[in-house]
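Encoded as structure tokens, here's the structure I'll be asking about.
A single protein chain has been omitted; all remaining protein chains appear in their positions.
Residue numbering begins at 1 within each chain, and the chains themselves are lettered A and B in the order written.
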Amino acid sequence: MALELNESLQKTIDGLSDQFTEKLIEVYQSTGDTFVRIEAEALVEVCTYLKNEHHFVYLTDIIGTDRYTSDERFEVIYNLICLKNQTRLFLKVRCDEESPVLTTVSTVWKSANWMEREVYDMFGVRFNDHPDLRRIFLPEDFDYFPLRKEFPLLGIQGSIELPNTTPDTE
Amino acid sequence: MGLESALGEGYLTTKVDSVVNWARANAAWPMPMGLACCAIEMMAFAGPKYDAARFGSEVMRFSPRQSDVMIVAGWCTYKMSHAIRRIWDQMPDPKWCIAMGACASTGGMHRCYGVVQGVDNFLPVDVYISGCPPRPDAVLHALMKIQDKIKTEHSVMLDT
Partner (left out) sequence: MKLSDIQSKVHSTFFKEHQRKLYQSLEDKHTTIEQLDDGDPLNSKMILNMGPQHPATHGVIRLVLQLHGETIEKVKLDIGYLHRGVEKIAENKTYQEFMPYTDRMDYLSPYSNNVALCTAVEKIADVEVPERAHYIRMIGCELARISSHLLWLGTMVMDAGAVSFFIWTFKEREKIYDIMDRLAGHRFTVSHARIGGVANDITDEAMGAIKEFTQMFPKELKDYHKLLDRNRLFFDRNEAVGVLKTKDALNIGAKGPVLRAAGYAYDVRKFAPYARYDEVEFGIPTRLEGDNLARYFVRMEEMSESIRIIRQCIDKLPKGLVRTDNAKQAYPSKDEVYYSMEGMIHDFMMTDTGICPPEGAESYHAVEAPKGELGYFIQSDGTGHPWRMKINAPSFANLQVLENILDGEMVADTVVIIGGLDPVMGEADK
């Protein structure tokens, strides 16, 4: 595959393929952005390596997607920035539908805390060793995961309660 | 000064209802339930160009115990609806409610799982304002409609 990478990104990809050859599944580019897909078990190792060796100190966003395929349904994408070399890299991991579990990266970047809570809230992907895995946008009483493709846009009747309209309630 | 010159040396007779309702209508202190973008237009409505104070809404009282009119500005989610209902219950009678904007009136452009499709699902609304966001002139118009409602609807003397 012909990738047009600048110098520091090329060094990063070379370093990754040397250190983690079996864990690195694919590297590709789409509209100018570089995506690296790795195995889910190696997530924290790869993140620590990228932060320490290649100065990817800033985690801007964690994106969850629902691929709606029968295997490896959910995909989580990490948006990393290296300020020193002015580059951006996307890291992808996949997990399956029966037990969507990943390990948290909040030990590497503290900003992952709320972002992983958002992915949990919207898709149901759990993160091991997360300091505080609760829902962030919807109340805990809500039982569904809204951004999954089978959840209807208008919601499910009765899944979240409205207040009483008679004035003599508590 | 002006009243004495109009009446001469005499006095004015009127109904208790008219006087009380006139006083109530011209001192309707709003409680801004500013949730989203309509709150910014509500701030402009209280701002220097479209002054709400000249209509009697001198202060925006954030405490429900001290206000008369609740202006719900912005889309109301299911999570927030309980807080709004609680605040409405805390307001003392007589109270009125303005649903400002398309989102508070009917859910607006947000036709999805998180937004209550109209605040009148759990609140008794008196005036609906359309617009996304409505111009502050429209909010002034709604305030004037509430003033008309105050002057004509309830009676202090008759127990209706």
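The working rule: a residue touches a chain if its C-beta (ideal position, glycine included) is under 8 Å from a C-beta of that chain, and two chains touch if they have at least 3 such contacts.
Everything quoted here is computed from the prediction, not taken from an experiment.
Of the candidate positions A:E22, A:D71, A:E98 or A:E140, contact with the unshown chain belongs to A:E140. The omitted chain makes contact with chain B at the following residues, 33-37, 39-41, 43-44, 47-49, 62, 74-75, 77, 79-80, 82-84, 87, 109-115, 132-133, 135. Contacts to the hidden chain, counted on chain A, fall at residues 30-33, 35, 57-61, 63-66, 77, 79, 83, 86, 88, 90, 109-111, 113-114, 118, 122, 132, 134-141, 146-147, 151, 153, 161, 163, 169-170.
Operating definition for what follows: only the chains that are shown with their structure count from here on.
Chain A and chain B have CA centres that are 45 Å apart. By the touch rule above, chain A contacts chain B in their complex via residues 137-139, 146, 151-156, 160-165, 167, 169. For chain B in complex with chain A, the touching residues are 78-79, 81-82, 84-86, 89, 111-114, 116, 121-123.
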